[in-house]
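With one protein chain held back, the other chains of the complex are shown just where they sit.
Which chain is which? They are A and B, in the order written, and residues in each are numbered from 1.
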Amino acid sequence: MIERSFSSLAWLTFKDLSGHRTYRLSLLAVLLIPWFLMVPASLFLIDMGKVLLDMLFTGLHGWLFAYIFFIATPMIARDIELGIANIFLTLPMRRTTYYGARFIGLLGGMIPLFTLYLLSSLLTIFWASHAWQGYIPNTLWLSGMEGMLLICLPYISLMGILFLIASRATGAAEISVFLVAVWILCWSIPPVLEALQHPDVLSKTSPWLVALLETVHQFLPDLTSSQISLRLAHELPLDIGQVLGYCAQHLSYTTLAWLTGAVLFIKRDLS
Amino acid sequence: MLVLALIIAWGRSTQSEVTHIMESGTWSESSVLWHKASAGSLPGLGADLAILNVFNIYAQVTSGKQSGETWKMALLDKLHIAQSLDPYFNDTYRLTEGLLAYEAGKFDKAIDILAASVPFLHQYEPLMVAAFIAHQDIHDQQLAASLARQAAMQPDAPPLALSYAAKLTSKAAGCRFAIAFLQARINVTPITYRQHILNKIKKIREGEACQQEIADSL
Partner (left out) sequence: MKMTAISINQLKKTYRSTVVVDQVSFDLHHGEALGLLGANGAGKSTMIKCMLGLVMTDQGTVKFSAQPPAYLPENPQLPLSLSAMDLIQFKCASLGMECSHAENTLNQLGLPPAKHHSLLRTYSKGMRQRAALAFALCGKPASILLDEPMSGLDALGRAEVLTLLKQRKQAGMACLMCSHIVPDMVQLCDRILIMAHGKACEEIVLSEHSMQQVALLEERLAYWQVEALPS
């Protein structure tokens, strides 16, 4: 049974989020963004559906990034830096309950944003397929929906990492620096490793650097999801094994990051 | 307020127009790898931006702001980037045909890009265009015939592609090779198209040049 204090704090977190002006503006922005993205998509020749999906996926990456960096990070940083967490922990509340409820509350905050963005994107696709007949396949909305659901997973992992960092960090600056560093590494290491498979590049790179990159990569989640979104944008079928592997790795990574963070958080001093 | 707004407008008007947006650097496999690294999760968007740059280059060329070889290299560079980031993107191949081949005159490079589409698109069209360019513009009949045969082997190839491949093959390697190619296609072609292939074989066999070739070989 879920603890009463867990559900109460998760709900309070969501309520707190919805009270922020940034969050309310984000709700409005995600409704409008897909319609604006039709403008660049209309510039292309044949694959306008593909370009529209590229734009919609990019928009999703953009607001998910913004949510984690500009809404979730400040909230968790304030909790630790200013001692808001102490108010909840002295109710009394177990640290794992606080840590879990905040995590679920912040993930829950993504749901209204995602739902609105998805609905607005689907409407955009339907409208575009009507307006650009012959250029947008009728089943594009299905790929779009699938892609958007899959793109969310790496950001859930990133949320897990945010909590892992916050479990030991002392404030906003520390959390932001480490999270940005992780994000940059997650973004750039997989393509660099891909490049290193090229014999020319490999011959010019020192072996210790390759080993270092491989090691770092093993500790970080694969945030790219690039091949999946590329195939979906072209309505190419996805290998079910690949999709399951992708989902499993992100959900496992999130759980692992959360659990590690919870263990560290239990043992830390809160000022 | 109005004065300040006017000053801003004046300040902007004094800025020179950007005309050197094109990089003159040449494409290389390693440069594409860095483009992939910087595109991260968004290779599709990277390809879209490269194609937008192609439009931009073309707009500058048609307005007379660019001339010489630089823009051709930049065009090639952008098309290579677009293809390597998103090899499924049809616009890349359409622009390769329209701009790189017929506007910039880079026929051999255009053929390279179009031929590289095979493992991704499995469409006959880019190969057919490549075959046509090889035949018509660089007059390499062997290459044209080879590309046309590849085009005819794609799942969406219509009877026209087969005819064209047979014709080019006949011209480049002789009618016996063309007939052998068509016979090989019979079993993998939908039944509705088979009669068309048989007619084509018959037509080639009956041709004066082919009869001469068969006679010579005997």
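Quick note on the criterion: contacts are C-beta pairs under 8 Å (C-beta built on N, C-alpha and C of every residue); 3 or more make two chains touch, one makes a residue touch a chain.
Everything quoted here is computed from the prediction, not taken from an experiment.
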{"item": "Partner chains on view for the chain not depicted", "value": "A"}
{"item": "Sole residue of A:89, A:172 or A:251 that reaches the chain not shown, by the stated touch rule", "value": "A:89"}
{"item": "Residue of A:8, A:96, A:170 or A:249 in touch with the missing chain, whole complex considered", "value": "A:8"}
{"item": "Chain A, residues in touch with the chain not shown (by the definition above)", "value": "4-5, 8-9, 11-12, 15-20, 78, 82-84, 86-87, 89-93, 267-271"}
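One rule holds for everything that comes next: only the chains that are shown with their structure count from here on.
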{"item": "Rounded Å distance, chain A centre to chain B centre (Cα mean)", "value": "37"}
{"item": "Chain A partner contacts - residues on chain B that touch it in the complex", "value": "29-30, 33-34, 36-45, 47-48, 51-52, 55, 86, 88-91, 94-95"}
{"item": "Chain B partner contacts - residues on chain A that touch it in the complex", "value": "40, 43-47, 50-51, 53-55, 57-58, 61, 151, 154, 187-188, 191-192, 194-195, 198, 200-201, 223-226, 229-231, 233-234, 236"}
